[in-house]
Every structure is written in C-alpha cells, then in structure tokens.
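Below is one structure; the comments refer to it alone.
Note that this complex is displayed minus one protein chain, with the remaining chains in position.
Letters A, B and C name the chains as they come in the text, with residue numbers starting at 1 for each one.
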Amino acid sequence: MTFTLLARCPKSGQIGIGIATYSICVGLYCNGLRGNVGATMSQAFVNQGNNALALRLLEQGLAPARVLDELIANDPDSAYRQIAVIDRRGEAVAVSGAKTRGWSGHRIGAGYVAMGNVLAGPKVVEAMAEAYEAAADLAFERRLLAAIEAGRDAGGQAGNEGPLAERSAAVVVCGHHDHAELDLRVDLHDKAVDALRSAFEEYEPYRDYYRERGRNPRQAIPQYQFAENLRRRRREAAQ
Amino acid sequence: MTYTILGRCARTGRLGIGIATFSITVGRYCYGVKAMTGVTVSQAFAHERNNQLALRLLAQGFSAGAVLQRLMGNDRHASYRQIGVIDRDGTAVAYSGPGTRGWSGHVVGENHVAFGNGLVGPEVAEAIAAGFLAEPAADLEHRLLCAIEAGRDAGGQGTRDRHKPERSAALRVYSHHPYADIDLRVDLHATAVEELRRVWTEYKKYETYYRDRERNPKGAIGQEAFMATLRAAEA
Amino acid sequence: MTYSIIGRCARTGRLGLGITTFSLAVGGRCEGVAANVGICKTQAFPNRTNDPLAIGLLAQGHLPVRVMAMLAANDSEHDYRQIAIMDREGRIAAHTGSGTRGWSGHRIDGDCVAFGNGLVGPQVLAGLIAGFSARPDEALEHRLMRALEGGRDAGGQGDATGHRPERSAAIKVVDRVDYPEIDVRVDVHATAVEELRRVLEEFKAYEEFYRQRGRDPARAIPQDLFAKQLEARRAGRPS
Partner (left out) sequence: MTFSIIARCPDTGRLGLGIATFSIGVGGRCEGVLAGVGICKTQAFTNRGNDPLAIELLRQGFGPAEVLRQLATNDPDHAYRQIGILDRDGNGVAHTGSGTRPWSGHKVGEGYVAFGNVLAGPQVIEAIARGFMADQQAPLELRLLAALEGGRDAGGQVGAHGRLPERSAAIRVVADPDYPEADVRVDLHDEAVAELRRVLEEFKRYETFYRERGLDPSTAITQDEFVARLEGRT
C-alpha cells in the first residue's frame, strides 16, 4: 500500500524519490539512491537487501533491465515485490509482482517510474505521472512532491474496508555528493503527505542557510536569528 | 571424508567454521569466512576458487541460495562438490553432489549447516547439527567445537566396519574485523579433533592477555610472567 | 619473542612469510599476506589493524616506506611494534620500535627481510638469511623453512634467564590466485619448527594429488588409497 514516483531529472542529472504509504516510517526504506549511479526502490513486501544490491550492480555498469533480472533471480519471493530501477542515463524499468496486493501497477515514462500497490485504482498512477510531467518547469524536488500530492488526490490507497490514509511519506534527492541534497521525511502522521508539504515549505529557505553556514562559518548568523528574520519576512509578505 | 559445521550467531552476527577430516592441512580451505559478509566451504573434491567467488557475491548482497546456484553454474564438475553457504541474514543452504563419496549429505537450519562426506552415516550430520544447537546462548566458537566433537562421537568418517581418523581440523570465527577473532588449526595429527580441543583449551587462557598487550603494550607484563600467573592459578 | 622472514622468489614472483614464536597459534594472526599485493607482518606487541590496513594501502599503490609512515601516524603505540612490509616488486620497509623487548632488530638482504625480537642476538637474523639464501633454486616454501631452521639453530629466542622454545610456527606462500598456495601451521607444540618441517613435507607429498582432485575429480583415486601408495613408496625407499 504505497505510491511512489522514482525519477532522474533530465536538467540536473539528479535522482530522486517521492513516496507515501499507509505503513509507518517508510523513509527508512529509501536507501536506494546514489549520486552518479542511479535510483531504485523495492516496495510492496519489502526485500531490504534489494536496494543495496541493485545500486552495486548499477555501479558495475549493468543495465537496469539486467539489474531487475538479478533482483528477481536472487529472490524466491520475487512475485511479492514491486521494483523500479533507473540508471544514471535515465533508462527506467519496473515490475509489479503477480502477488502484490491490488490495485498494483506502474507506468514508465521518460526518466521516471510511477508505481504503487493497494491503490484505489490505476488512476492514482496515471495522476502521479501526469502531475510529474506537467510540473516540468518546477524544481526537481517540487515535481516529486507534486506527483505524490496528485496520487493522494486521485484516491491514494484502498484496503479491504475502504480508503487507507498515508501515515508516512518522504522526498529524497541525490546529486553529485556523497550525501543527499534533500532528505525529508514524515514517519508517523494521519495526513503524511500534507505534513510533508508543510515540512518542505518550512525547510526550503533553510537549505541555503545551512549550506552557507557550513561553507563559511565566520559570517554565519545564529539560526534563531535567521528563523526570526524568516518569520518577520513572511508576516510582511502576508499583509 | 570431511565433516563440517558452518554457523552464525544470531545475536552478534559472528560467523564461523568448524571442520575435521582425514585429509591433512584442511585449515587452508577455511578462508571462506568474512566479517559482515558470510561463511562458505566447498569440500569433497574442493574447488579452490569457490570460496572467494562466494564471498564476493555475498558481499554484494546476493542471498545464500543465489550464490550456491552461481557457484554450481560456474563449475563443470559441480556434481563432485559439497558446498555450504550462510549469508549475513542467517539464511543457510547446502548441496551434496552425487559425485561425492561414501555417505554424503547435509542438515540445514537457520544460521547453521552441518554437512560431510565419506561419513559412516546420516547420524553424523544430525549429531553435528544437534551439537551446534545444544547451547544457543554460548559463544559461537564453543558451539562450533562442540558440533565437531559430536560428529566425531557419532562415528565420523569411514564405513561402519572401517573407521578413518581425523588427521586435521580447524576452527575459525569472525566478528567485525578484517581479521579473525579465533583462528586455530591442527594440520597433521593422529587424533586431530582431540588435539584441536587441547589447542583451544590452551589458547583460551591466553586470549585476553594477547588482546590486552596489543591495546596497552606499555602496561603489558611479559608472556612468561603471565604464564607464571596461569600456573599459580592452576596450582 | 618472535623471529620471522618475508621473502620473494625472483624467478616466479611468489611472496611468502615464515614465522615462529614462543606465543601460541601465531599462524592465525598472519592475514597480511595478499597475492598480487604484498605482505605486512606486525609483531612484538602486534596491532591487529596494521596488517589489513597496510595491505589496503599497498593495493592502492603506496610504496612500503610510505605505508610504514602511515602506520606510524595511525598508532600511538608505534614504538612497541616490529613491522616488515614487502610489496609485489620486492621493495621492503622495516621498523623495530624502541619499546620492543630483549634483543630485537631487522636486516634487509636482497629478496628478503629477517626480523625478530626477544632473540639471543643478531646471529639469529644471520641464521634466517643464511637459511633463506642457501638454495635459491628451491621452491620459496622450502627456502622459508630453511630460514626458520637457520634462525632456530642460531639460538632463536631467549635472554639472560635462558632459551625460549618455539611453540607455534607457520609458512604462507601466495602466487597469482587470491588464496594461499602454501598455508601450513603448527599452533601449539613444544618444538614447533621441527613439527612445521614434518607438516610441510607431508603436505608437499599430497599437494599435487589435492590439486588434481579438485581440477579433475572424475579421475581422482580415493585419498586412503593414495595414502597407502605413499606409505608403500616411502617404505620402499630408505629414508
């Protein structure tokens, strides 16, 4: 019961994931991104070894389709997994295992995969894909967030007794560093996607402040002062 | 004509091998164990490249089952091998090829593989597995040694009417380091398992002393002085 | 109180370590032997992280003398260590710390380095080197065995209070494949060097049988039959 947008930004070469699910703490499973290598996500019944193995195989130069074959051959329960793999050139493949819970499926686009399981229906995956493509002029992380919000608005997840709330969500973007460019999560919340959006909008202006503070500590102003200035600017902008 | 126990401690993730055989210097086959990766042995007609290949595949994250398939697919004489593999999740698999000699087979369970060939019968493999499982809370090295002794006591190698002695044995355990925590061997001896127990008993007395003198050489007493304390304690 | 030799066979490029000591099971502490890379052995008060670290640095292409400097920087107790390093071209670096006990020192001589501590004197190093150089045409493992016997016969370990017996010993030789060609050991024995000679000779008698058996199992005779034939051959020939 998860819906995910895994993608490579054609402009920046960055790779990223937007994800939301009824499960809690989904962020811990988003360890399938590495700059200059590629992006992968194994969901539905999670095989926690898949992401690390897929990244190592991508790093050795295997094509995404070959990596997917290896993940399946390495896993007696592969029918229970839903997996997407994208390499550093943006070539994307995906599989929705026969035994993943309905509605379960994926759509592969140019440099991205929209996929999910235990969904209200195929329209959730369509909505994610269309929202991601429609937001082509936005910053990459905003495209991922827009896609997840579209999935939520198109009905999100549905269990045996009706709709299931998203209880955790995450957006992660990797570029050319050893560390993520953005790694934001909501681990436990009744409306995780809404909480992720508000966390993102609050966090966004801090990103440059944190980067500068590390690079140039001598001139860095204390953070509470920065927070104070930010609140004042927002109050003035609101009037 | 070898019997072996591969084991993993579920609590600490430590990995180890216990092995005894009619062949000599069997310890040199036991390099198929690596911290945070897995443990494997290819025996009967040993394929010497198998261990390192298996460790590399395990290090990439392949599961024990997939590694075993890859080893067999990579070997024209696969039917002559007997292979055990445990990955770092504790999944254990084994294969006893039809080309192996005498009674040849394995008992596989969570975190352990008991297997051998040229044995007097299946009771040896079962005794090894039972020996390993007897004290689940004990240190891995203790469990592995007890497993090998259980295999010996259940009849070990040869046929019912003609027993073959163990002429070499070994015990290796890894935790987190690129070197072994325990690495003991008997390369050539008429009763190798008894000798391994003797070496083990003697070595355990020194284990803490050796580790401390590395960490704190300034404060370390000489080895003879340490042995004097041992003798005093035993007197 | 240990005496060791690292040697290289100029003819085949094989590298090997011969070691014996009053301590127990020394062979289990010789992981610093890597085919196509080199050998590092830290003794006296060994620092177990030294040898794997040195092998890693040699593999990256650092020269032995540079590796030695990095081991020194990484170890507050460097003065208590005795270390010898040889790379695959036979370049050597050695260090005998001021904190090592009894007579201790090292001597580099062409394709080998002899080093020891707690010895009866420098003549033990001379014995090691003489043994290693006596038969340059022999296989490296035999030259290393002769070296240990040379060290033993020159007096081995001991001090004013008397001689110390060798209680464990080992020989390890690597060629091109990534497992040792020769790996024989004595872990607990009253006369470890003599015992190592016995184990080495027995192994050399089995070596080809074991290699063939692995390569072409279909044609391999049972080992007990081989053992009987070996005894018969030996009985036929006056020892």
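Everything that follows uses one rule, which is that a contact is a pair of C-beta atoms (placed from the backbone, for glycine too) under 8 Å apart; a residue touches a chain by one contact, two chains touch by 3 or more.
It should be emphasised that the depicted structure is a prediction, and the values quoted were computed from it without experimental measurement.
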item	value
Visible chains that the absent chain touches, using the contact criterion stated earlier	A, B, C
Chain not shown: contacting residue from B:7, B:61 or B:99	B:61
Contacts of chain C with the absent chain, listed as residue ranges	49-50, 52-53, 56-57, 73-76
Hidden partner interface residues of chain B, rising order	11-13, 35-36, 61, 88-89, 175-178
On chain A, residues whose C-beta touches the chain left out of the figure	1, 22-25, 27-29, 31, 45-49, 51-53, 77, 80, 99, 101, 159-161, 164, 172, 177-180, 182-188, 198-199, 202-203, 206, 210, 213-214, 217-218, 220, 222-224
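As a convention for this text, only the chains that are shown with their structure count from here on.
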item	value
Touch-based graph of the chains, sorted into line, ring, star, complete or other	line
Middle chain, criterion being Cα centroid separation	B
Furthest chain, CA centroid comparison against chain A	C
Averaged-CA centre spacing for the pair chain C and chain B, given as whole angstrom	24
Mean-CA-position distance for chain C and chain A (Å)	54
Euclidean distance of C-alpha centroids - chain A vs chain B, Å	44
Residues of chain B whose C-beta touches two or more other chains	none
Where chain A touches two or more other chains at once, by residue number	none
Footprint of chain C on chain B - complex, ascending	1, 22-25, 27-28, 31, 44-49, 51-52, 77, 80, 99, 101, 164, 172, 177-180, 182-188, 198-199, 202-203, 206, 210, 213-214, 216-218, 220, 222-224
Residues of chain A that touch chain B when the two form their complex	49, 52-53, 56-57, 73-76
Chain B partner contacts - residues on chain C that touch it in the complex	1, 22-25, 27-29, 31, 44-49, 51-52, 77, 80, 99, 101, 164, 177-180, 183-188, 198-199, 202-203, 206, 210, 213-214, 216-218, 220, 222-224
